[in-house]
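What follows is part of the complex, with its chains left where they were.
Chains here go by letter, A and B, matching the order in which they are written, and residues are numbered from 1 within each.
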């Protein structure tokens, strides 16, 4: 049934981030196959697959946490993309990152906004968003 | 207009956390009045008062960030309470904190769950929540 967790996780990862998420896992699996499997199974097969919280809320919470941690900018990039993919509006992502100035300080928020700007540019989203 | 930011922040703080939040500010103001004013004006008068993200989403993002940071358990306590106050379900708060195991590690999530358990007990919310 490990396969079941993996399959559920892979489906959830695709739901969360589309083909981009699966591509990240495949690249990881080429070097660290066990860890790639854990990454699919635990975060996505166990946690994201749970009922009781919508994907939009999950992604906004993840954007908040990754921005606040400070050392997780590559992962923040993935999850800003994922947030848009599950239907968060660009301005919602920006609101969450701005809010991190309160809890984690302006540097964490500024670094988070730089990531968002870069993802938005790739996605053809024009800045500034009307305030 | 500083008063306007303060008034808007105080109203927002009351909306977010009820009388408990204002009591925290009053206690702070007795020792550090300028900082108490900033706490009302910037986080609540400027950030929380913005359109474009619902209070439920704001509180879930805050719970995520405070749990992930690790050093902010007193503030996490306030915002678990606030999350319930703005209509988040207890299980939604638990979902967000459990999700932090993925991004900030199991210790941060375990410490966050201990805070949630304590707030829930005070609020008469029975654990375990049906899974």
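Heads up, the rule we're going with is that contacts are C-beta pairs under 8 Å (C-beta built on N, C-alpha and C of every residue); 3 or more make two chains touch, one makes a residue touch a chain.
Owing to the predicted nature of the structure, the values given are computational and were not obtained by experimental measurement.
Every chain here is the same sequence and 2 are shown, so how many copies does the full assembly contain in this file?
6
In this section, only the chains that are shown with their structure count from here on.
Just send me the rotation angle from a CA overlay of chain A on chain B, rounded to the nearest 5 degrees.
180
From the mean C-alpha coordinate of chain A to that of chain B, what's the distance rounded to whole Å?
22
For the complex, give me every residue of chain B touching chain A.
Those residues of chain B that touch chain A are 42-43, 47-48, 50, 52-53, 56-58, 60-69, 72, 75, 89, 91-92, 95-96, 98-104.
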